[in-house]
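The other protein chains are all here in position, but one chain of the complex has been omitted.
Chain lettering (A, B and C) follows the sequence in which the chains are written, and residue indices restart at 1 in each chain.
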Amino acid sequence: MVTILIILFVVTLVYVSMVDRLATFVTLLGIQGVLLFGIAYMELRDVDALNLSFILAETLVFKGIVIPWFLQRTLRRNKLVKEAEPTVTHFTSLLFVTAIILVSFLLAYTVHEEHLRIGYFTASLSALFTGLFIIMARTKIITHVMGYLLLENGIFLLSLAVGNEMPLAVNTAILLDLLTSVLLLAFLVDKVGESFQTVDASELNELND
Amino acid sequence: MISIALILLSSVFFIGIVNRTKSIASGRIGPGLLQHLKDIVRLLKKGSVTSTSSSFIFQLAPTISFVTVIVACLFLPFGDQPSILSFQYDVVVFAYLLALGRFSMILMAMDTASPFEGMGANREALYGMLVEPAFFVLAGSFAVLTGHTSLNEIFRDMHLGSGVSYLMAAFAVYVFLQIAMVENSRLPVDDPKTHLELTMVHEVIILDNSGFDLGMILATTSIRFAMFGVLISNFALPPMVPLWGKIIIAIVVMAVFAVVVGLLESFRARNRMKRNPQFIFTLTSIAILVFFTVLILTNKLVL
Amino acid sequence: MRISFILATMISAAMAALSIAWSVPVLVNGQAASFAYGPLVFAIDPLTAFMVVLINIGVLLGMVYGISYLRPYASKSFMEALVHAVAMVTLHGSMLAVTMMRDMVSLLIMWEIMSMSSFLLVLFEGEKARTRRVALSYFIQMHIGAFFLLLATMVLAGQTGSYTFEAMGLFYAQKPAWMLFLPLFLGFGMKAGFLPLHTWLPHAHPAAPSHVSGVMSGVMIKLGIYGILRTILFMHGDQSMLGVAILSVGIITGLYAILQAIVRNDLKRLLAYSSVENIGLLGISIGMAVLGTSIHNDVIATLGWTAVLLHMVHHMLFKVVLFQSAGNIYVATHTRNLNELGGLMRRMPKTITVFVLGALAICGLPPLNGFVSEFLMYAASIEGMKNSGAYFSIVNFFVLITLCLIGGLAIIAFTKAIGVGMLGEPRTEPARHATERSWFMRLPQQIAIGIMIVMAIVPQLMIASISAVIRSFSPNSDIVLASLMPTMTSLGIFNASLVGAVVVVLALRKIATRNAQRREGPTWGCGFTEADARLQYTSTTYADSTVQLISPVVRVHAHMHALNDADVFPHARTYTTDVVDVIEESTIQPPIAGINYALRRLAVFHTGSMRTYILYAFVFIIAIAVVTIMGVI
Partner (left out) sequence: MLSFSNLDVISLDAIPVLSYGTFLTTVLDHMKANDARHCVNYMGYRLPNGDLECFCVLADDSTSQLFVARYHLAASGTMALPSLSAHYRAFHIFERVLWENHGVQFTDHPWLKPVRYPHDAAHGATIDSYPFFRIEGGEVHEVGVGPIHAGVIKPGHFRFQCTGEDVVHLEIKLGYQHRGIERLMVHPSTMLQRTVLAESIAGDTTIGHTWAFVNAMQALMRGTVSDAVEIERAIALELERIAIHIGDLSALNLDVAYQLGSAVLGALRTPMINFFQWWCGNRFGKGLLRVGQNRSSLTPALQDQLVETLDDMERRYRPIADTMFELPSVLARFERTGIVTTEQAHIIGAVGMAARSSGLRRDVRRSHPHGVYRAEDVQTHVLHSGDVMARTYLRKLEIDASITYIRILLDRLRTASRDNGTLEDRPVRELAPRSMVVSMVEGWRGELVHTSITDEHGALVHHSVKDPSMHNWFALALSLRGNEISDFPICNKSYDLSYCGHDL
């Protein structure tokens, strides 16, 4: 079952590489959050109730609901519809992400550490690299934030990959960090939104209201 | 034996069901289920016009394309019922037959000296090249999964058990479904309905064909569609069900397949042409995940 | 003047008869034979015998073609013709000799003769400056290859004290294999055309006359593969990493070369890149075979070696066909630019039909022989995925993807060559006035096609006849081959019956349409009556959508003054493109630029005055004297 969720998680990465509508990207992030919730729930059932509920809150509530909702709202408010022409074509992105998945897998396979579980490790590395790639290849700040969110999802999986050894505190700190940055960004974009949007895009977005 | 009979039978209705679904979805009654067959029969009787620019390739290609699909069908088993033709590694033969059909159709299109058909040929060649890895990765994965290399044995020994294997089957069905859509030039890669020369892939290749050849090409398309239907329905055939049960399952699966195609085509727009390569290559990416899943299933890989 | 070439053909035929007579028994019973001529030892083992057959068929087909291909060159002087004829025979002889040598030194000598004679052949149209430049570049690059071989010889002799091939076995047993294999691979790979050593190929093939390019591409580059095979023959132990390395080089070579072929507008250059692609396929197969041997999987190894050997023969055959057909087209139209051709199928149908068959084969499509060897490669990779651990499973998975990508890309390349260059309407006057060539110019291709058809229908016999060679690589191959034979028989029957099915359906179609009316009319042009040949895809535009996907790997520079917003009514524009071989640009160009720069600097000394030269001589002598006195030398 966990395997299925991990594979589905990797599938979302493939689709992340080819979306050109930011809203779809956010939806994919939400799906990832839910998947991570599933994975975490299956893995950590034996952990004490407090920890468990904390992790669940982190995945399902924050990753799955709050952050996507917040991002959607930011998009809608600022009439951000589409990724501006990315620096690399979507086809190249797709090739890259496919390669990233393969390379992560080979890497995971070669490392072959006692505590490392290949599935998690592959998925987390893929998410990490894909996040980095998205940050490098795309131009908009909001997409960068989404790249960071991918990265964070990767780190979360990595913490699962090394068993329960990574202290939850680290993860939580990263999440808080990101949450702050998302909030900051939303604030920022809200403020400067009008100045870099064309009039016509704002009119186009009447349809979103 | 059963598979080829099923293919021929369902190919008669397949396009009909798709079109019917589409027309119902848009609030019309639509053409009868057998309209496509009637069209083909009418075309087969008609006279033909050939281009003065063209050579014998133009005359030969529809026949080659037809034969390749028919022969490819002969390799398809039906559950544990063996196919007519079978030898080791015939998955390769299966794919290369389709490639041969594509090759001949591309040359046929280029033979007419028409820019439209050149356009179609160019797109067909590119998409064909991109779709093939997905098929081979799936075929290779199944070979790994079952330890066999002929379609016959693969489907005979493919037993789905665990949750992961269902996931793999779901992915595989998805990829095959999309391959079928690409190979048969349906949405979102191609749109068989709007007859605009500049936007089509498959339809534009056959712009200059008429009469018997055109009828044969249309027949080829529906048979190829039904062939993928049988291929997909093979995933849904449990080994313990008796033969008649399997046939019923297969017919239901194919009807659902046709309805799904019709519904998919009703509620979305087609891709921008430049988005197609990336869309098609996604299939390979998904197929790669199928391969990994298979590695897990065969315990070559321990998570 | 053709007399000299006809004579040469006769000599070659005699040589072929003799060598085949020696080789066939070796192939049949697997017993090596040898004979000495003075200090030279000619040895024939199964691999050599196999190569002898391959070389002889290829060269003879080329020479027969050359007799009529050379007809338009009657203006050449007797001396030039004689040199050409002698070089041809020498090339033939030296290639045969290369396969028969059993030590590195004599192999190097023969190798050098082979390179020199092929250099002279490339130089045939030496009155063209471009040809001279290409020939010179070929000459230099071949010697870089020879240098690596020399290096390998030194390594071998330095470590084992012997130049013989048996010493290689000794070396491999004691030292890491790559130390010897790397220089050998570089040397032989230069000839074969592995990336990034392929750069001479796409230039030399188009520059050489067509009968020579057929021989060079079909036969001579296989000598590079032979060298690598010969080296591997002495390997043992776990060489799986080496296998993966060869395989990777093969993957990169195949993919890169076929992408280059797609964007080329010069028909012969397209074919040259396709040769490199096939070398890539051979590399992949060799890699898989080495891998299979190393992990003691006889199925993979046997499939791999069978694929390598069969594909060598297959490629020789269809490359000869394709180059000679391209030669016929060149003779008929005097251009190789696909953008200037078109409409040839209606003007020279027999030549073009042969080309289409050749293309079908080289794309690996059924029912021709190319499919048989590609089938084996696929089989090997599927077996590799199936019967090995996760790591090699993934390696073979890459092979599988590469094979089908190469297959698909080859279809693009050759549908482009045929569709743009030969079908449709002629684009220029020369193409419009092209006429069919004589039967004698088509004969060698038809013979080759005949052999190809036989090979496609009875692949099991072909494999049986080279089983001795396969056995020399993989000792347990007989068991595998025995189980493979039914499949190959089925494949042959399948190939034959596919053709049969097409014939049957065609007959049915004929019967069904016997009463139907058939008319001819212009191609549908939307009712526009002034259609012209510009309304067809060109070679450049046919490749464009592929190029856009792979633009970082293959760069096509378009030259056109762009249309800007204000250019509502544009003035006349010209659009041209040129393609850059990225690898050639980054590996070959910088050193050449460096040498050029150095030479320009040296030109300072080149004053043209006799007195300065005497001064140089004087300085030189003094310098020598000083150095000697100082005891440096």
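The working rule: a contact is a pair of C-beta atoms (placed from the backbone, for glycine too) under 8 Å apart; a residue touches a chain by one contact, two chains touch by 3 or more.
If you're wondering where the values come from, they're calculated on a predicted model, not measured in any experiment.
Student: Taking the complete complex into account, tell me which visible chains touch the one left out.
Tutor: It touches the following shown chains in the full complex: A, B, C.
Student: Going by the touch rule given at the top, which residues of chain C touch the chain that is not shown?
Tutor: On the chain C side, contact with the omitted chain comes from 265, 339-340, 427, 525-531, 534-545, 547-548, 558, 560, 563, 565-566, 568-570, 572-577.
Student: Please give every residue of chain A in contact with the chain that is not shown.
Tutor: Against the left-out chain, chain A lists 20-21, 23-24, 81-82, 198-201, 203-204, 207-208.
Student: In the whole complex, what residues of chain B lie against the chain that is missing from view?
Tutor: Residues in contact with the chain left out: 22, 25-28, 115-116, 118-119, 122, 187-188, 191, 193-199, 265-275.
As a convention for this text, only the chains that are shown with their structure count from here on.
Student: Taking the touch definition from the header, please name the shape of the chain graph: line, ring, star, complete or other.
Tutor: Complete.
Student: Just give me the whole-number Å value for how far the CA centre of chain B lies from that of chain C.
Tutor: 35
Student: Could you state the distance in Å from the CA-based centre of chain A to that of chain C?
Tutor: 48
Student: Provide the list of chain B residues touching at least two other chains, using ranges where the numbers run on.
Tutor: 277, 284, 301
Student: Touching at least two other chains at once: which residues of chain C meet that condition?
Tutor: 390, 549 - these are the residues of chain C that touch more than one other chain.
Student: Touching residues of chain B toward chain C in the complex: what are they?
Tutor: That would be residues 44-57, 60, 63-64, 66-68, 70-71, 85, 87-89, 91-93, 95-97, 99-100, 102-103, 106-107, 109-116, 118-119, 121-123, 125-126, 128-130, 132-133, 135-137, 139-140, 143-144, 147, 149, 197, 207-208, 211-212, 216, 274, 277, 284, 291, 295, 300-301 of chain B.
Student: Taking the touch rule as given, give the residues of chain C at its contact with chain B in the complex, in rising order.
Tutor: Its residues touching chain B are 342-343, 345-346, 349, 356, 360, 363-366, 371, 374-375, 378-379, 381-383, 385-386, 389-390, 393, 397, 400-401, 403-405, 407-409, 411-412, 415, 418-420, 423-425, 486-487, 490-491, 494, 498, 501-502, 505-506, 509, 512-513, 516-526, 533, 535-537, 541-542, 545-546, 548-549.
Student: In the complex of these two chains, what residues of chain B are touching chain A?
Tutor: Residues in contact with chain A: 163-164, 167, 275, 277-279, 281-282, 284-286, 288-289, 292-293, 296, 301-303.
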